[in-house]
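Worksheet for the structure shown next.
Every protein chain except one is present and positioned as in the full complex.
Up next, chain A:
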Amino acid sequence: MKILVPTKRVPDPDQPIHLNADKTAADLTGIPCVINPFDAIALEEALRIREEERSSAGSDIEIVAVGIGPQACEKEIRIALAMGADRAVHVVSDEYIDSWIASNLLKAVVDKEQPDLIIMGKQAIDADNNQAGQFLAHHLNWPQATFASEISFEGDRVKVARETDTGIENVSMELPAVITTDLRLNEPRYASLPAMMKAKRKQVDAYTPADLSVAVDPKVEIISMETLSAKRNCVRVNNVDELIVKLKEASVL
């Protein structure tokens, strides 16, 4: 079985966002970047499936990480390899990639790689779009299970527990399929230093969007961005009685 895991490079979520001069994108100069946390969870799940031989195909599982973006993404791709991916594909592009283009590029990579399962983050924590997995599942005409909090295999079917607004929904589907991950699925491992050294020798196939015959033509374009600060002037109250008085004064109790 082959599992494909897209891993997006995003700014470290604990860092404040700075915008570029014309306020159309985040300025990543000097900002540490990480693998999108949901993608790290997706990769961790693929590694666990391989380790636990949970698939019907047994232990013969290959894991391929896919990065899309500028040359700098190589760093996060190497981290994915150090975590345990066998190989990687890097679609190299300096252009603005929206979810639609990303899904088209991933479709082209899937056509080359022919995976049985795609596990990816439910959203990237920079754009917060929550679209690419659903788009990709449509392109491939594969079943999808978004927001996975548990994945198990039963015969030739994969069972997924999904986190929905109203509770946990259980679905099953035949492979090949697309699964997107939620936070509770697992806690990703760290890449060790020796693994980082070893990852330098792993294979990374690079393509441009043109190599894959995919047009880099965004459907949704950012016109302008503005950073928001929601800080308030906090009044410290001394006890429960004072808190009740303040909330009653504000007419919210």
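Simple rule for what comes next: contacts are C-beta pairs under 8 Å (C-beta built on N, C-alpha and C of every residue); 3 or more make two chains touch, one makes a residue touch a chain; residues count from 1.
Here is the rule we use: contacts and distances are computed from a predicted model.
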The complex's invisible chain, by UniProt name, from "Phosphonate ABC transporter, permease protein PhnE", "L-lactate dehydrogenase complex protein LldE", "Electron transfer flavoprotein subunit alpha/FixB family protein" or "Phosphoribosylformylglycinamidine synthase subunit PurS": "Electron transfer flavoprotein subunit alpha/FixB family protein"
Contact partner of the left-out chain, one of A:48, A:87 or A:184: A:184
Contact partner of the left-out chain, one of A:63, A:97, A:119 or A:145: A:145
Contact footprint on chain A, counting only the chain that is left out: 11, 13-14, 16-17, 19, 26, 38, 99-100, 103, 122-123, 125-131, 134-135, 137-139, 141-147, 149, 157, 159, 162-174, 182-184, 218-228, 230-244, 246-247, 250, 252-253
